[in-house]
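Each remark here refers to the structure printed beneath this line.
The complex is shown incomplete by one protein chain, all other protein chains being positioned as in the whole.
Moving on, here comes chain A:
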C-alpha cells in the first residue's frame, strides 16, 4: 500500500499506475496543519475524477481528537473509497465513536449498502494493549495496521533497523488480526534508497504473518512484490499439493504424502494461499485433477 500525501495532486493523479495493490491518500501525518483543508478538498475531488484502475483506494482521515477528523469524514465518506483508515486507534470506544459518525453520514447521503471497509491503525502502546478488542469492535473492519513511527515515539524509543523495539507490537497485532480473519499490514520503511534493507524487513514481516507493507515511494513497490509474490517453484509445488489433495479427497483420503512428506489440511491451506497469491484458478486445478 503506497502512501501519497493528500495535498500532492501530481502524485494522486498517477496513483493508479505504479503497480501497487493499494494506495493510501493521506490527510493526516503527511499533510501540514495549514494544508489540511486544501488536502481534504483535493482528495475529495480526485476521488471523483481520477481513474485509479484496479488499485484499491484508502483514505487516511485525521483522528477524531483533532479539529479535522469529523470534517474529513463528512467530505470523504459520501464518496465511499474502498477503505477509510482510522489512525491512532487506542480503544474500542474510539472505534464505536468513529463508526457512529461514519454510519450517520452514510445514512444522510442515502447510502444503504455501503461498500467501504475500515482499516484501524495501531500507533500507541495503549492501542497495542487493546488490539484484540479493537479488532472485533466493528464488522466493517477488514484490516489492521501498525504505525511504527508514531508507536516508537509514543514508547519513547528510537526505531532501529532491526525493528526490535516494535517487534512485540508487530507480533501482537498480527495475532489479533489473524484471530479475526483480518489483513494485517506493516509499517513503512523510511529509507527509500535502501532496497536491500527494505527487502530484509519485508522478508521478516512476511515470515511473522503480515499480508502487506506500507510504502512511501513507488520505487519500493517492486521489492515488496518480489518478496510477497510466490516463486515459480513455490507455485509449482502448491499446484501439485492441491492437485493431489483433490485426487485423494475423491478417494476419501484426508492425509497423504508427496515425496515422502506428509500433506495434511494445514499444508493444503498454505498451498491454496500460494495459488491465490499467484492468481491461479483453483477450479481449473480441480477440473484437471478430476
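Methods note: a residue touches a chain if its C-beta (ideal position, glycine included) is under 8 Å from a C-beta of that chain, and two chains touch if they have at least 3 such contacts; residues count from 1.
Convention: contacts and distances are computed from a predicted model.
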Note to self: So one subunit is absent here. Using its UniProt record, which name fits best from "Xylose transport system permease protein XylH", "ABC transporter ATP-binding protein", "Potassium-transporting ATPase KdpC subunit" or "Citrate lyase alpha chain"?
What the structure shows: "Citrate lyase alpha chain"
Checklist line | Option from A:13, A:45, A:180 or A:248 whose C-beta touches the chain left out | finding: A:13
Notebook entry, point to check: Any idea which of A:107, A:171 or A:219 touches the chain not displayed?
Noted result: A:219
Notebook entry, point to check: In the whole complex, what residues of chain A lie against the chain that is missing from view?
Noted result: 13-14, 17-19, 49-51, 217-219, 222
